[in-house]
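Note that this complex is displayed minus one protein chain, with the remaining chains in position.
We just call them A and B in the order they show up, numbering each chain from 1.
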Amino acid sequence: MIRYYQSGSRMSQAVGYGGLVHIAGQVADNRKAGIEAQTADVLAKIDALLAEAGTSKSKLVAVNIFLPQIGDFETMNRIYDAWVDPERLPARACVEARLADPDLRIEITAVAAV
Amino acid sequence: MIRYYQSGSRMSQAVGYGGLVHIAGQVADNRKAGIEAQTADVLAKIDALLAEAGTSKSKLVAVNIFLPQIGDFETMNRIYDAWVDPERLPARACVEARLADPDLRIEITAVAAV
Partner (left out) sequence: MIRYYQSGSRMSQAVGYGGLVHIAGQVADNRKAGIEAQTADVLAKIDALLAEAGTSKSKLVAVNIFLPQIGDFETMNRIYDAWVDPERLPARACVEARLADPDLRIEITAVAAV
């Protein structure tokens, strides 16, 4: 059975199937915030979606990070490194890509075990 | 068992394994068409691949959209929103990225339950 979380008019924010949950691209609510605050906001949203799906960041399998300004890499990493479970580190990729709204500084997708 | 669909000399257009089918990056055949026509063409190709793998857009789990011109976002969404099953919305991410051929306006990958 496929399970949908926080379905809107365009997408679900997470979809669970076959022991995995796929988190849709998460972006910050406060689009005028800097990279630190936007990263923290996105990670908090991922925490909430994982919890809703019955899992947590300690069961992340893979994370994809998109930064419109790759120069934000080190600052983003400082927030990310403090958030991720150091004993259960997911695979990760991070590339530069402009996002739908030019104010957005980060978008993250993820896959976790449930 | 791994199942391969529309294998060419470089890639398979879809690969099924473990209850999921992974759709390769789909691009339009008519590369001179606008964003509306290219989006419709790509979504039709995804429909055909999902059907070949024994599933449909109603079982999509996650969709990734790459647009060389993020300014095409709203127009693409109009076509996408009319296509996707509103009762079974997959997780989605959409970022800007240039594609292999400068005429291409959209590339989409997807994962679906089978």
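In this section, contacts are C-beta pairs under 8 Å (C-beta built on N, C-alpha and C of every residue); 3 or more make two chains touch, one makes a residue touch a chain.
Since we're looking at a predicted model, the values are computed, not measured.
Only one residue in the set A:L20, A:A53, A:I79 or A:L99 touches the chain that does not appear here, and it is A:L20. Along chain B, the points of touch with the absent chain fall at residues 2, 4, 7-15, 17-18, 22-25, 64, 66, 97-100, 107, 109. Where chain A meets the missing chain, the touching residues are 18-20, 59, 61-64, 70, 73, 77, 80-81, 84, 86, 88-97, 111, 113.
The working rule: only the chains that are shown with their structure count from here on.
Mean C-alpha position of chain A lies 21 Å from that of chain B.
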